[in-house]
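A protein chain is absent from this complex, but the other protein chains hold their places.
Showing chain A:
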Amino acid sequence: MSSTTSPASTAAGPSGGARLVVRNLRKVYTGRGEPVEAIADLTFEIRPGELVCVVGPSGAGKTTLLRCVAGLMPATSGELVLGGSAITGPPQGMAVVLQEYGRSLFPWLTVAENVELPLKEKGVGKARRAELVGETLAAVGLGDVTGSYPWQLSGGMQQRVAIARAAAYEPQVLLMDEPFAAVDAQTRFELEDLVRTLWKRLGITVVFVTHDIDEAIYLGERVLVLSARPTVVLEDVVVGLGAERDQLETRGHAEFARLRTHVYELVQQAKAGVRSLADAHLTHPGAAT
């Protein structure tokens, strides 16, 4: 059940995606006390323009993985390659959307200034900046609050600002760390569709970390299921739900239900300490591979 129609491969976005290769990534936290092995051995690859979700039990090192990929934290060992060059610090052409939207926006800058600041640093000209800021804020439905401060907006709107900032940056890869964990369910559906839309339009590579299995399946072309700490990839699940997703239709699909059951079981097994697919006891038929 492979996704035959990857929209990203056909969509010609303005920036295009970059390939992300993670090979034998290991991360051990050393500090006071016992060293903690957060990630044991992670290997996976994300093709240019692919949208991949990462799920796993809580404490599975999802955020650690994302911070390593973002270059915010050095890996203990292993290889991280984005678009052909090794990641040693925050790489060029990368944008992030973090869970703590309220804390990732600069409270002393207006909505428009928050979106514009990274562009300024990137060296985008003034006219083009104004264009990008206007376009992306309109695209996320915030065209009328550009002059407001982030703290004047609701949580969902703040997260839209963070998404607009990432989209305006015209990245090759977009990293999202549980971005909708703290917004209400209805807003979450809207934001999920927004991410799909932006992803299709920009043709970028998206890594979306979430603890919500439904969200992962609804959004992703693939879902990486991680084991509990120390983390390995339990299974790389291909989501064959096609390019067009619809909150009602897709979620009502038999394939959606099957994938949901399968990933749910995997996560339960992972919680129980299972570290390879061969050891997993699945009561329902697994994903066809």
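One rule holds for everything that comes next: a contact is a pair of C-beta atoms (placed from the backbone, for glycine too) under 8 Å apart; a residue touches a chain by one contact, two chains touch by 3 or more; residues count from 1.
We adopt the following convention: contacts and distances are computed from a predicted model.
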{"item": "UniProt protein name of the chain not shown, from \"ABC transporter permease\", \"NitT/TauT family transport system ATP-binding protein\", \"SusD family protein\" or \"Aldehyde:ferredoxin oxidoreductase\"", "value": "\"ABC transporter permease\""}
{"item": "Touching the absent chain when the full complex is considered, from A:94, A:140 or A:241", "value": "A:94"}
{"item": "Among A:70, A:142, A:232 or A:280, the residue in touch with the chain that has been omitted", "value": "A:70"}
{"item": "Residue touching the undisplayed chain, where the options are A:48, A:78, A:118 or A:134", "value": "A:118"}
{"item": "Residue ranges of chain A at the interface with the undisplayed chain", "value": "67, 70-72, 89-90, 92, 94-96, 98, 100, 103-109, 117-118, 120-122, 149, 151-152, 169"}
